[in-house]
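Moving on to subunit A:
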Amino acid sequence: MPATPHLSLSLGPLLYLWDGPKWRDFYFRIADEAPVDHVTLGEAVCSKRLHFIEPHVAEVIERLEAAGKKVSLASLALVTLERESQLVRGLVRDSIHPIEANDLSALGLLAGKPHSIGPLINVYNGATARLLASRGATSICLPPELPMASVSEIVRDAPDVAFEIFGFGRVPLAISARCAHARSKGLVKDNCQFICGDDSDGLIVETLDRQPFLVLNGVQTMSHTCQSLLQELPALTAAGISRIRLSPQDCDMVTVARIYESVAAGLMSAAEGLARLVAAYPGVPLSNGFHYGQTGASWIEAPAGARHGGERWQMR
Partner candidate 1 sequence: MELICPAGTPAAFREAVDAGADAVYCGFRDETNARNFPGLNFSRDELKTAIAYARRHKVMTFVAINTFMRAGQEKLWHDAVDDAVRLGADALILADFGLMAYTAERHPQQRLHVSVQASASNADAVKFLVETFGAKRVVLPRILTIPDIARLARQISCEIEVFVFGGLCVMAEGRCSLSSYATGKSPNMNGVCSPASHVRYREDGSELVSELGDYTINRFPAGEAAGYPTLCKGRFDIAEERGYAFEDPVSLDVMDHIDALRDAGVGALKIEGRQRGKAYVAEVVSVMRRAVAADATERPALLSRLRRLSEGQKTTSGAYEKRWR
Partner candidate 2 sequence: MTLPFAMTAPLRFAPLPLIEHATRLVFAQVVRQHPDLFDRLGEHADKRYAFVPTDLPLGFLIEPAARRISVHRKPHLPAADACMGGTFVLLLALLEGQLDGDAVFFSRSLTITGDMEAMLALRNALDDCNIDLPADIARMSGPFAPLVRRAASEIRTRALSGEAARWN
């Protein structure tokens, strides 16, 4: 099976709250070691958290660019306050780096400038992708819940834009004005004491049967499972996807990126890649159900034709 030369890896914005030094060191290591071409940085989840990373943004961007990575800046996913609107306006006005739009306000303000579209903007069809491309979007990371049938149609329908898929990480499922994370610890959003920073990989929500189900990340709710489209890389490439997004979790993301790189290049079977992924991010089940139009939390074995290194897989 041929390698997949056009598939590149990108690192999405870190969605959790990490303290400044940990955040900085994470990106320094990404700059030095991770085989990703593109890094999107910045706070997308909660405007209250911004001051944790602000002191380190400049040095992180410098290190990433020195390592040859392309850098984009993420805008906020939920903008309701005047202060938040000002933040987005400032970002769009002042940034020398391309912006990833994560809400409609950024989308509006970015008209006419080259920009990218984050996975939290609702792009469910080619007409929407074409409209966004006509306004300056050069790449679109499609919503994680999109099934492959839609992905293929959209890519075919909007040839002038590059498409990215949410290929690794806990899936951002919802965002609220209310902070469930703070509430769970007896606090309210306005006096949250940045309690979400205690859970560097999210706070697990279990069902009443003690089944891990979701994780809280401040005002965002994420899947407990980690979406992995490692088996599906050949199919995604064949469909015209040009980038795979790895969403940072509190695990060894350099190893994760290397696994995706090896499997994408045909140097490692998907089966071996998955086994290594489970070892790199232990205790978190993998899921890919969204890709197959099934329950998002589920894990579906890829059909034989879609497997990469299929012979080795079947020998397992």
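As a selection rule, all candidates are chains of the complex that A comes from, given by their letters.
Operating definition for what follows: a contact is a pair of C-beta atoms (placed from the backbone, for glycine too) under 8 Å apart; a residue touches a chain by one contact, two chains touch by 3 or more; residues count from 1.
In this text the structure is predicted, and so the values were computed from the model without any measurement.
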Number, please: which of 1 or 2 touches subunit A in the complex? 1
Quick check on the complex: what are the subunit A residues that touch candidate 1? 77-82, 84-85, 88-89, 103-109, 111, 120, 122, 124-128, 130-132, 143-145, 149-151, 153-154, 157, 171, 173-180, 183-184, 188-190, 203-211, 213-214, 216, 221, 223, 289-290, 293-297
